[in-house]
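Note that this complex is displayed minus one protein chain, with the remaining chains in position.
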Amino acid sequence: MPFALPFDMTSLDLLMAIAAAATVLLYLFGTARLGGYLATLLHGAALAVTVAMGLDLAAGAGAIPSSLRLTVLGQQLAWTLDGLGWFFLLLTTGAAFFSSWYMAGEWGRVQQRARIQHGTLALNVLTMVLLLSAGDLLGLFIGWEFVSWAAFAMMIQAGGPATQAAYRYMLYALAGAMALFAAILVVHGAAGGFGFDQMRAALPDMSTGMLWTLFALFAGGFGVKMALVPTHLWQAPAYSYTPGASSAFLNAVSARMGLFALILSLVKLIGFDTLAGLRIPMTGIESTDILAWVAAITMVVPTYIALMQTDARMLLTWHGIGQGGYMLLGILVATPLGVAGGLLHVFNYATYQMALILAVFAVIHRTGTADLDELGGLITRMPLTYVALLMGIIGLAGLPPMNGFVSKWMIYKALIVTQQPLLSIAAFVGTLGTILSVYKLIHNIFLGQLRVEHREIREAPWSMTLPMLVLAGIGFVTGFAPGLALSIVDQAQAAMGVALLPHHLGGVVLATGSLNMLWVVGVLVGAIGVGALIFYVLGNRRFETHQYDNYAGGHFLSADIRYHFSHEFYPGLARVIGPWYRGWVVRMEHGLGVLAEVSGDLWHGVFRAAYTPLYVLIVAVLGLFWAGGAGGFGS
Amino acid sequence: MTLTAHHVVLPVALPLLVAFLLPLVGRLSDGLARLLAQLTTLAVAVIALLLWPAASDGGALVSAMGGFAAPIGIVFYADKLALMFVVALAVGLLLFRPRREHDSTKVQTLWLLLLAGGSGLVLSGDLFNIFVFYEITAVATYGLGASAHTGAGYGASLRYLLLSALGSAFALLGIALVYAAAGTLNLADLSQLAGERLTGPMGLTAFVLMVLGFGVKAELFPVNTWVPEVYTAAPTRVTAVLAGVVSKLAMVVILRLLVLLFQDPAALGFLLLLGAIGVAAGELAAFRSRDLHRTFAYSSIAQLGLMAVAFSIPGHAGVLAGIAVALHHLVVKPAFFVLADRWRGEIAGLTGAGRTSPLAAGLFVLLSLSIIGIPPLPGFWAKLMLFKAAIDAGGAGNLTAVAIILAATVIEAAYLFRVVGILYGTAPAGRPPLRFTLGELAPGLLLGAVLIAATVSVAPLGDGLTAMAADSADAAAYASRVLPGGN
Amino acid sequence: MKGNARAFASALFLIGLGLMLVTLFEALPFGGAPMQVGQAIAGRALEDTGATNIVSAVLLAYRGLDTLGEVAILFVAATAAGLVLGGAGRAEAQGTPAGFILRAAAALLFPFLLVLGAYIVIHGHLTPGGGFQGGAILAAAFFVPLLAHPASPVNHGVATVVEAFAGAVFVVIGLAGLVGGGAFLVPLLGAGTPGDLFSAGSLPLLYLAIGLKVGSELAGLMARIAAAGDPARQGGKA
Amino acid sequence: MIWLVLVTMAVMLAAALAVIGLRSYLAAVAAISVVSLALSVLFAILRAPDVALAEAAVGAGLSGVLLALTLRRVGLWTPAADDDGEDRP
Partner (left out) sequence: MTMDAEMLGKALYAGAVCLVLLGLYGMVVPRNLMRIVLGLVLLESGVNLFLVAAGFRADAAAPILTAPFTAQAAGPLVDPVPQALVLTAIVIGVGVLALGLALVVRVKEAYGTLDTHAVANRMARETGADPAVTAAGARTPGALPVAAGRTAEDAP
């Protein structure tokens, strides 16, 4: 241990103590003048402890135990943190640190109930620590319920539409939790206990039917949190109506808890080989193939929904669902390259998605709206936010200088190497959609015509721009030198029991072609540098035009005429994919609601009708008949 | 005065004595009558607590009435389970004393007789004696149900009376069959004879009839249509006690029948079926009800269905789960009804009520989380015990029951958090806010505190319940304690 | 469900229930049921309680708590009916006064009914009859004059006092057994010589208490339902 | 002895059928008293004197009176007032 702890407290205990203290302190002193800084300090301490734990794990410690032990009603509950849990924990504490830093400044003071935002953020971190370090299935379920309800607490702050979105989320989350509860009960039935090792021991003699139900329940239960396709309707509104930094935290990390649990249950516990053995008879389709195709659809469909959004936050959150598909697809390829690609994408996504969301909220902070039709031309007014958003969308689209490219490249490579052409086509189509929609995002906010009322907009305060730029910087650095991030990914990959991917600072060395980002970025920067040199030094006859010099097609336009809209941004594409938007998933969801209402009315009728004596008579006769039958009449 | 086993009859005899004299005292002064009634209820609670240590070390206190030994005379059997429910009933009646406008000497008399009937129901060890005490409880419930003096109150109580009388006739037919088949009415004696006398069509028919009879008060599926009407029409404090405590007493009777007389898989299957249908019916109907009273009435039908499923699982794991669900519901439901007392009428009309009385809204959220079964609240541990027992017992019936309960939990969360959303909504201007006075909310807050205390001390509580369940699920121990030398 | 559909459905199920019950009862050995408890009691009833009417012995000694519960049920029903019908029945002027025959017969019947009721209550432990049957006859006895003279005010005061004390006596006798360290409702005061009036110890006292309680309660019930006013003249509200 | 039982039972079942069949409530209440009376005779035959006495005094006597009083109170005394008609909400 890099630093000795006062008594026999392990570092995991220390982290739990910090998170718990943070929850209580921030709930009490969140709105105090120094509340924001206290929050940043506490989350920073948590991040530091996590990094220390990382170093400890890298030095070969198998897993970090916690002295928190509970035996309740004959069930032993223990908490230990391994590499996989540590990897997601790093993302959690990092995201919490950046969002609390963002809230520390002017943004925090503007909020009506900063106290609740700080408190729920710290509560989410605490619950995620408990989930990530769960030592057995029961601990996993309890942690899972805590995380779901903590996210619910975070979502209902804003009231109005946020409450409706949170209510809808709660229903989905609870349905998922009940599927998970059924799964751990099935395991308990087979293994006689909730322990991970008990489950592994009982796996060989489980019938294929039970394995299929276990697979379906785990994938379904955790898939809801990751908003895989049939259950994707709740995430966008829920995550975008949550105020400011909390939304960034939810986007960056909260959905990934589903991925962690999927990896834990399907890969670590059940294992790729058992899953490969599960085949649909006569068709050769494996269970992982089904989940891979769900991931593929989740990559494509939400991305093209994002394309149609007119609200910046909705656009980004719909993309969040799409990116989740990439991560799951990468991992399901089951080769070291694919798994490393998937996990790296989790890290990269967290960095650029958070930068993007924080940038969008900076725009909201200044202009008061996130509606793409109401914005435009802010590049001159908010240059730093523009830079952060630019680097973010390059990462989101997966283009070279940023880290997004590295992980997407690895996923494409893994798909191609393992001969899965259809899935790789889906990946490319997804990326195409992403590129189109991010351009719409940056064009409508920063480029084009500046609105009259936004003339005096000032840049967002340093307390908001600095976190964005640091995040974008991390994105660039890990893009430039992916080896740093890959060493973090190794911890998780080792804990998953998958062979490690040989890599160096610049990138990946493979028999089928290696990637060295040092060269790629070096050449790119060099080319841009030469181009800039030629453009600025040699051709210096620049003609200075101010933003309102709008001559278009021989017709003078005064400043107040609007010609900058996001409506019908891609008319051709809209016509092509228009017919696909029949919304049959929405109708399915609506159908479930109506089914519950109709059967409820049916039972109301039964309870209020005056036929009860007849019902009693019928049940008595059937009961006697059954009793007679069971007892053998006249025997 | 050292308490011997024979003092087990006091929780029944004392309230009866005072109830008989109360009309006389009431003629002198109403206040004195009310005070005397409450003192008696307190005395019963104290006696039950004093008897607890004697019951816990000796396993159970057995008292033969009139000095006549087991199969001949009537026997009172007070084990920890029974004493626990007697204390719960007494404390419930004290905590939810009828309000001034619904109170009179006659109501106080009915209150005491409900205490006597309820205590007798769980303490008695004789089948017909249980039927008599069940009738006392039932008739007291008809009276209390109509004590609101509204048309709806009279109508609901009448329909409940007719349904319960039909059930009681069935139960009496069942008891007659048992007596004709086995020749004795004492539960211990019957449990020994059950092996060869009560199996086959005769025993099962008796079981079906008795379940339909005692099921009326235990809110089992076909015979629980009275629940929404009576719980809505009766004064809310009466409903709190009925839903909270009295329905559990009837379920304890069904538990005794199951454990001692009918360990037959067909009988367990029948109860499981009724329980599962009850859970589904209760939750779906609650999802569609428009006022809080009806919602909580249907929710208590679902919880009792849960208990029926738990008790239908053979062995002490099922009994433990059932007792855990019963105790949890015993704390949560009355608190819910305390809230429903002030938040009357359409749920839609309650927008913003949570903001005017944040304490009440906070209590509502805590209770909802616990009844849905969110860790670490006790509701979760009760449901976990139920599911574990069902899965360990295996069988298609248990699995479908678990699936139904899991689906019902989602619906339960749907209608409870729909109300939370409305409570925290923004109140339309111009409507007087519904504000709780602390006095009104006190019983609810007390029960909320009990819930939190149970959350903290779930481990020791769990061990205590496990021991109690193991003891009350053991038919042989019951027979050996009651029958002299076990003939 | 339309009326006749419901009638048809219930008829169908009733026939099913009937068939099952009949085949079930066939399996019951008629007249030879294993009555070990019944025969044991029949054999030892005389020495234990001294009552020659074994049913009364069962009712008051062996299953005394049942009878206490029984009296409590009647008391609960009376109280609840009082609660529902509201207050003591203030018998305002009824409709048409009773005819001459009724008034004459009432005056004649009242003493006989009183004697008959008292006899049945007092000899409960010797000959068939007892508290319940005698109480019912006493209730009829007190109700007949009310039929004859509907206008006469019914004072519930006396009935309540009698009721309260009778019930209290029953429970006190029960508790007396408890004081001496014995069980509840132990038969006291020895068995006496079987057959004569003052035998069977405390059983006749219990039956006397029951007789008075049942009598006053049923009389009160009938008076309350009768006097609660005709629909034409709305009765007093609670 | 068997013939006595069969005759009493026949009377009882006929009266029971009358209770359900008759339209007028007063006649139905009278039929109830007849059922109780026949039942108490049956109990006497079955060597259960206490029960016979109780059934006669309480069943035929008091129940009959209570039911009749309620009929008068509820206005179902005369057949005309029988409102068995449907009442649509």
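We just call them A, B, C and D in the order they show up, numbering each chain from 1.
Everything that follows uses one rule, which is that contacts are C-beta pairs under 8 Å (C-beta built on N, C-alpha and C of every residue); 3 or more make two chains touch, one makes a residue touch a chain.
Bear in mind that the values here come from a model prediction, so they are computed numbers and not experimental data.
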Query = What are the shown chains that the left-out chain touches?
reply = A, B, C, D
Query = Which of C:Leu28, C:Leu175 or C:Leu205 sits in contact with the chain that's absent?
reply = C:Leu28
Key: Touch criterion as defined above, residue of A:Leu121, A:Ala134 or A:Leu171 at the omitted chain   = A:Leu171
Ask   = In the complete complex, which positions of subunit C touch the hidden chain?
value = 3, 6-7, 10-11, 14, 17-18, 21-22, 25-26, 28, 30-33, 35, 37-39, 41-46, 52-55, 57-59, 63, 66-67, 69-70, 73-74, 76-78, 80-81, 84-85, 127-128, 132, 194-195, 214, 218, 221, 224-225, 228, 231, 234-235
Message = In the complete complex, the non-displayed chain touches which residues of subunit A?
response = 164, 167-168, 171, 233, 236-237, 301, 304-305, 308-309, 311, 314, 318, 580-587, 589-590, 592-594, 596-597, 600-601, 604-605, 608-610, 613-614, 617
Ask   = Residues on subunit D that touch the omitted chain in the whole complex?
value = 1-2, 5-6, 9, 12-13, 16-17, 19-20, 25, 28-29, 32, 35-36, 39, 42-43, 46-51, 54-55, 58-59, 62-63, 66-67, 69-71, 73-76, 82-87, 89
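Assume only the chains that are shown with their structure count from here on.
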Inquiry  = Measuring centre to centre with CA averages, how many angstrom lie between subunit A and subunit D?
reply    = 76
Message = Quick check: how many Å separate the C-alpha centres of subunit B and subunit C?
response = 30
Note = Multi-chain contacts in subunit D, i.e. residues touching at least two other chains, fall at none
Note = Two or more other chains are touched by the subunit C residues 20, 24, 27
Message = With touch defined as at the start, can you tell me which subunit A residues reach subunit B in the complex?
response = 70-75, 138, 141-142, 145-146, 149, 156, 159, 163-164, 167, 170-171, 174-175, 178-179, 181-182, 185-186, 188-189, 596-597, 599-604, 606-610, 612-613, 615-616, 618-620, 623-624, 626-628, 630-635
Request  = Provide the residue numbers of subunit D that touch subunit C in the complex, in ascending order.
outcome  = 48-54, 57-58, 61-62, 65-66, 69-70, 72-75
Remark   = Note: in the complex, subunit A contacts subunit C through residues 611, 614, 617-618, 620-621, 624-625, 628, 633-634
